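Every protein chain but one is kept in place in this view of the complex.
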Amino acid sequence: MNYTTRWLGAAVAAGALALAAGAAYAQDKEVVFGLQCDRTGATQTVGIFLCPGYHDYISLLNSKGGVEGFKIRVMEIDHEYKVPPAMEAHERFKKEGVVLESLYGTPQTAALTKKLEEDKILGTSPGFGTAAAADGKRYPYVFPIAASYWSQGAAAVAFAKKELGGSLKDKKIAYLFYDNPAGKEPLVILEDLAKSESFELRIFAVPAPGVEMAAQVLDITGRYKPDFIITHLFGRSPSVSIKELKGKGYPLNKVVSFVWGASEADIKAAGGFDVAEGYHTLQFAGVGTDFQVIKDINAMYQAQGKPAPKEQEISVFYNRGLMIAALHVEAVRNAIKAKGGAKPTSVDVKNGMEAIKGFTLGGMVPPMAITPEDHEGGGWVQVWTVKGGKLVKNGEWFQAYRDVIKKHLAAVN
Amino acid sequence: MLHRESGVFKTSYAADMALYPLPIARWTVAAIILLFAVVLPLSLHEYYLSVINLSLIAIVGALGLNILVGYTGQISVGHAAFMSVGAYTAANLAVKLGLPFWVTLPAGGLMAAFIGAIVGIPSLRIKGLYLAIATLAGQLIIEWIINHTPAISGGAQASIQVPRPALWGYEMKTQGQLYFFLLFFAALAILATLNLVRSRIGRAFVAIRDQDIAAEIIGINIFRYKLLSFAISSFYAGVCGVLYTYYFGIANYEAFQIGVSIDYLAMIIIGGLGSVLGSILGAVFVTMLPIVIRLTMEPLAGLFFNAGEMSSVIASTRLVLFGGLIIFFLVVEPEGLNRLWRNIRNYFRVWPFSY
Partner (left out) sequence: MWDELQFAVSLIVSGLSIGLMYSLIALGFVLVYKATDAINFAQGEFVMLAGFVAALALGTQGVPVIAGVLAAVVVMVLFSFALERIVLRPLLGRPIIAVIMATIGLGAMLRGLPPITVGGETRAVPLPIGDAPINFGPVSLPPIQILGVIVTFGFLGIFTWFFLKSRMGIAMRAVADNQQVAMAMGINVERYFALAWAMAGTVSALGGVIWGSMLGVDVHLALIGLKVFPVVILGGLDSIAGAVVGGLIIGVVESLAAGYLDPYVGGGTKDFAPYVLMILALMFRPYGLFGTHRIERV
C-alpha cells in the first residue's frame, strides 16, 4: 500500500468516525420529521418550491439552537405522486422514529389515513386530502391545518358576494374545475350555498391534463355569461384558464381561484403579471418576501456566503412550505413543554398539534386554532390580487360559512 | 454436479408431469418456501416486510400482464384500469354488503375479467400499436366511468375505505400479518400461472403469439382464446387491485392511472416476456429500484449536499436511472432478467464438467 493510499484510508476512517460520533451525539437531542414530497411526478411544479421552503425553515430553526434545545432532522422522500412509494416512505419514517409526517397529495393521504391512525403518527395535509378530515374526532391523526376545499369554496362565495355588492340574489356564478375528486369536492358546499344565497350555479369540468379548455371557456363567456367565476384548477391549467378567459374578453377581476391556481408560476406562464391584472387568488399562507422569517432565512444564507434561494421567487408555494414547517415546530414545542423538556413521542406531538392557537409567524400564518375536534384550524383564507405587477393583499384573513361546513362535516362523518 | 438431470427415473405419469420433476428442484422450492414462510417474517424488521409486501402485490399484477403480453402476444396499456375495477368492486361489496375478503377478492377478479374481455374485443380486428391505443382508450374510459358514477366510486371523493381483512375474527393489521395474507395470494397466483402455461390453454396462447393465422388453421379458435387471455389477465389485475385496496385500507382510482400501467409494462419487459420467473423478478426489481437507489445514495449524497438539495438530486437521478435501465435492458438483453438467470443456471447445469 503506497503513501497516498495510506493517507487516504486514514482520512476516510477519520471522516467516518467523525460522522458516526456526530450522528451518535445528535441522536440524544434530536427530533426527526418525515417529509413526503413530489419532486419528479405530476405535481413537481409545486413540490420543487414547497419542500425547499420546509427545509429552509428547519435550517433556520436549527441555526438558532433548535426547538427547546432539540435539533430537528428532516428526512425527505420523493414519491413521484404515486401511492406505493408513499406507503413505503411512511414505513421508512416509522423505522426512523419520526414524530410527525408532512404528507403530500390527495391519493397518498387517503391511502395512509388508516395506517397513520394505527401507527399513531400524525400526518398533515394542507390544501389537499379530504375536507371530511377536518373532523378531528373521526380522523384523529390527519391534520389538514389549512383551509380545506370546502372552506375555500365557502370563502370564494363570500368573496364573490362582497365583490358583487353584498348580495348574490339572482346572480350567476360559474365554477370551472379540474375533473378529478379534488375538483369535485367543493360542489356540495357550492350547491348548498347556491340555494341559501339564491344564486344560479353552473359547473364546467376540465378533463385531465387540462391543457386545453377553449370550449369550456367559450361556453362560459359566450353562452352562460356569469357575474363571477370561481376556478379550481391544478398543474398547467390555471395559466391556460387565465389566458383563455382574458382572450375571450372576460374581466379577470371577476375571477377568483382556489389555492393551487394561485401562484406566481401560473401567472408567469399565463404571460406575466400585466396579462393577469385583476386576477384574485385564495391563499392559505402569506405571499411575497416581506416577512421577518424570510429576512432571517436570507440572512442565514448570506452568513454562509450563499445567495438567497431562488425558490423564493415562487413565494406562494415556498411560503406554504415555511408555514407547514412552522406549524410542525410549534406542535413539537407544545409537546416538549407539556412533557417538561423530555423528548416527545408521536402521540405527544399530536396532542401538541391540537393545542396550537394564535401562532401567526408575522402574518404569514392565519390566526388558526387547532383543536381536537377541528383539525383544520378554522378554514382561514386570505385573498391576494394581481395589481400593478405583483400579488397584493386584498383584505385580512377571514373565514366563511363555518356553520354550513360544520353541518356537512357532521353529515358525512 | 449440482443440477443433476441424469439418473432420475420416473415411474408414473404423475411424476413425469410434475411441476418440479428433479430432486434438486424440489429441494430448492422447499427451501424457498421455508425462507419466505418462516425465516423472513420472523427475522426482518417491519419496514423491510412492507417493501416485500408491495413487491408481492406487484407480482400478481405482473403475472397477469405477462400472460397477455408475453404469452399471447397482445399489447395492453390499460392494466391499471382493470385493477381499479377490481378494487372498487371489492370495496363496494365489502362496505355495502359487508362481505368478507374471501368473497370480495374473487368477485373483484371476476368483474375485472368481464370488463377485460369487453376491452379485448377490438383485439380480434386490430394488432400492434393500434391495439395498444385501443387499450389506452379502454383505460381512459374506465377511469372516466368510475370518476363520474357516484354509485361505483362512493361519492365525489371517489375513494372508499374498507375494513382490514379478517379471518374468523382475527384482523390482519400489521405488516407482518398482511405479509402472510399477501404471500398466500401471491403464491397462489404463481402456482396458477405455472400450471396455466403448461396446459392446453397456455399452449394455445403461445400459438397465437407466434403465428396466429397458422394457429387458426390448425383449429384453435382465436376469437375465444384471445378473449380468454384478456379475461384471465384482467382477473389477475382485478385481484391485484383488491390486494392493494386491502393493503392500503382504501380504494382510490387515482392510484391506478396510466403511469401504473406503464410501470407494469416496464416490469415484464425488464423481467422477461413470456416467463413466470421473469414476471417475479421484474416486479421485485421495479418496485425496489427507487428504494435501493435512495438507500445507496443517501449516505453518499449526505456528504455533499444538505437535506434539501439531496432529495432533489436523488429524485431526479432515480427517474433518469429508471428510464435508462429500461433502454439498457431493451438494447443489451432483450429477454430481460429471466435470460440472465437462465444463463447462470445453464452454466451450473453441467458445472464443473462443462467441456
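Worth pointing out:
In this document, chain identifiers A and B correspond to the written order of the chains, with residue numbering beginning at 1 in each.
The rule we apply is simple: a residue touches a chain if its C-beta (ideal position, glycine included) is under 8 Å from a C-beta of that chain, and two chains touch if they have at least 3 such contacts.
Just so we're clear, the structure is a prediction, and the values are computed from it rather than from any experiment.
For the chain missing from the display, the contacting residue among B:L49, B:A80, B:A301 or B:A315 is B:A315, taking the whole complex into account. If you put the hidden chain back, the residue from B:A14, B:L42, B:I327 or B:I344 that touches it is B:I327.
Checked against the hidden chain, the listed residues B:M83, B:I152 or B:A266 yield one contact partner: B:A266.
Contact between subunit A and the absent chain runs through residues 39-40, 44-45, 48-49, 179, 202-209, 211-216, 218-219, 222-223, 235-236, 239-240, 243, 246-249, 265-266, 268-272, 275, 310, 313-314. Within subunit B, the residues in touch with the undisplayed chain are 69, 73, 75, 122, 125-126, 128-130, 132-134, 136-137, 140-141, 144, 147-148, 211, 213-214, 258, 262, 265-266, 269, 273, 312-313, 315-320, 322-327, 330-331, 334.
Here is the rule we go by: only the chains that are shown with their structure count from here on.
Against subunit B, in their complex, subunit A makes its touches with residues 37, 39-40, 48, 51-52, 55-56, 58-59, 73-78, 80, 82-85, 87-88, 91-92, 94-95, 106-107, 110-115, 118, 130, 132, 179-181, 184-185, 187-188, 207. Residues 45-47, 50-51, 54, 57-58, 144, 147, 156-159, 161, 164, 173, 175, 244, 247-250, 252, 254-255, 259-260, 287, 290-291, 294, 306-308, 310-312, 314-316, 318-319 of subunit B touch subunit A in their complex.
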